[in-house]
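Handing you a structure now.
Let's turn to chain A:
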Amino acid sequence: MAKTKLMALPLALFLLCAGMTLSAQTWKIGYLPSTVGQALTKAWGTGIDTTLKAAGNVQLQALDAQMKAETQVSMMDDFINQGYNLIILQPIDAAALTASVKKAESKGIPVITLNTDTLAPHFACVTMDDYGAGYLVGESIGKTLKGAGNVALIQSPPGALAGVEREKGFRASMAKLYPNIKIVGAQNGEWNKDKAIAIMNSFMQVNSQLDAVFAVNDNMAEGAAIAAESAGRLKNIMIWGFNGQMSTLAQIESGKVFGTAYTNAYDQGAIAAKLALEALKAGTKTFAKTQVVTVKPFLATKETVGQIPAASRW
Partner candidate 1 sequence: MAENSDASEEVLLDCRKICKSYNGPMVLSDVDFSMKRGEIHALVGENGAGKSTLIKIITGVTGRNSGTMVFEGKEIGHDHSRTGAQGLGIAVIYQELSLIHGMTVAQNMFLTKEPRMPVLGIINIRRMNSLAQAMIDRYGFNLKATDVIDGLSIGQRQTVEILKALNGKASLMIMDEPTSSLTSAESAQLFGIIRQLKADGISVLYISHRMEEVFDLSDRVTVLRDGRLVEVLEKERIHPNEIIRLMIGRCLDEKDSKCVMERKGGEVVLDVHGLSSEGKFSDISLQLHAGEVLGIGGLVGSGRTELVRAIYGIDAHDSGSISFQGKPWTPGVSQSIRGGFGFVPEERRLQGIMGGISITGNIGITNLDSIAGKGFVSDRKELALSRKAVGLLNIKPAEPSLPVGNLSGGNQQKVVVGKWLIRDLRLLIVDEPTVGIDIGAKEEMYQTIARLASEGVSVILVSSDLPELTRLSDRILVLRKGRIVKEFAEGAVTEEDVLRASSGILEGGAA
Partner candidate 2 sequence: MSITALRRLILIGLLLAIGLGLSLASPSFLKLDNLMTLLQEASQTGIVAVGFTLVLITAGIDMSIGAVIAITAMICANFLTYTHIPAFAFIPVALGAGCLVGLFNGFFITRFKLPEFIVTLASRGILAGLALLIAVKDADGFVSNVFIQDPVYLGFGGTVGPFYIITIVFLVLAVLVQFFLKRTRSGTNIYATGANPTAARLSGINTDKTIFAVYMFSGFCASLSSIFLSARMMTAMPEFGIGSEMDVIAAVVIGGTPFTGGIGDIWGTVIGTVFLAMIKNGILKLGISPYIQPIVIGGIIVVVVVVDVWYKGFAERLARNRARRRTAEQDRAAA
C-alpha cells in the first residue's frame, strides 16, 4: 500500500511533465529587459505583447533583472532551463550577457536582443541607433547655438553601452562640426531623475554661462529641467533628452525640455515580435550572423513634436 503511494508520486510528476510537453503547441517566449519599471521597457513590452496576441498560440513571460547583470544572467539560465522557445533580451551589458546568449543559442533557443548587441552571433538585434541619434542631437544643438557656447552632459552609469554610445555620438559631432562649443562638464546621473537634479544644480553653480545640456535619457532631462526652472535659468539653457517617452514629449510641448531623440518603442517591440514569430515558424536554430534591424530616430522639438501621433506616444 505504502509502496504504491510512493510509486504514484514520480508517476504523477512524469505525467505532469509529459502533459506540458504534449500541449506545447503554444510557444513560450521570454521577455527580459534590464528592468520592467521604465517607460521604454514597458512600451517595448506592449509592442511585443500586442503583436504576439494577434498571432495567438504564444505565451509571453516577462522577468525583471533589476538593472543587475548577474540577475539577468541567472534569469537567462532560468528561461533556458525551463525550455522557452525564444527569448527577447535587452542586455544590461554586452559582454556580460554574451555567455548566456551563446548558451541559449547552443540549446536551440533563438535570442532577439533589444538596443544592445552582444558579442556572440544570435538571431537578431532590434536597436535604436544610439550613436547616430546622439550625433544628430549634437548637430541640432550646435546649429541652434550657432557653433559657439558651453554645453554639459548628464551621463549614464559607466559601462552602460546604450548611454555610452549616445554620448560618443554626441561628442563625435561636437568634435567634428563644432570645435568652438565647449563641453564644460559630464557627470553620471545613473539614469535617474533625482540624481540629475543634483547634477544640474552643480553644473549651474559652476558655470555662470551654460547654454545647453544633453541628458542621455529623458528621465534625466526632465530632472535637469526641474533644476533649471527653479534656478530661473530655463530660458537660457536648452535641455535635450533621449528616448522620447510620453511625459517628455509633453514637456517639449510646454517648452520645458527643448528636444529629444524619439524612437517609436511600440514599433520597436512589434518588430522584435514579428521577427520572433518568423524564427519560430521557420524553425531555424543556428545563425552565423546577427540580423541587425535599426529603428530610425526622429528628433522631436517644439516644432516637430506635433508629427508624433498620440497612438505612437509611449
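The set was built so that all candidates are chains of the complex that A comes from, given by their letters.
Please note the rule applied: a residue touches a chain if its C-beta (ideal position, glycine included) is under 8 Å from a C-beta of that chain, and two chains touch if they have at least 3 such contacts; residues count from 1.
In this text the structure is predicted, and so the values were computed from the model without any measurement.
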Of 1 or 2, the one touching chain A somewhere in this complex: 2
Footprint of candidate 2 on chain A - complex, ascending: 13, 16-17, 20, 36, 61, 63-64, 66, 68-70, 73-75, 77-78, 80-83, 93-96, 98-99, 119, 157-159, 164, 167-168, 171
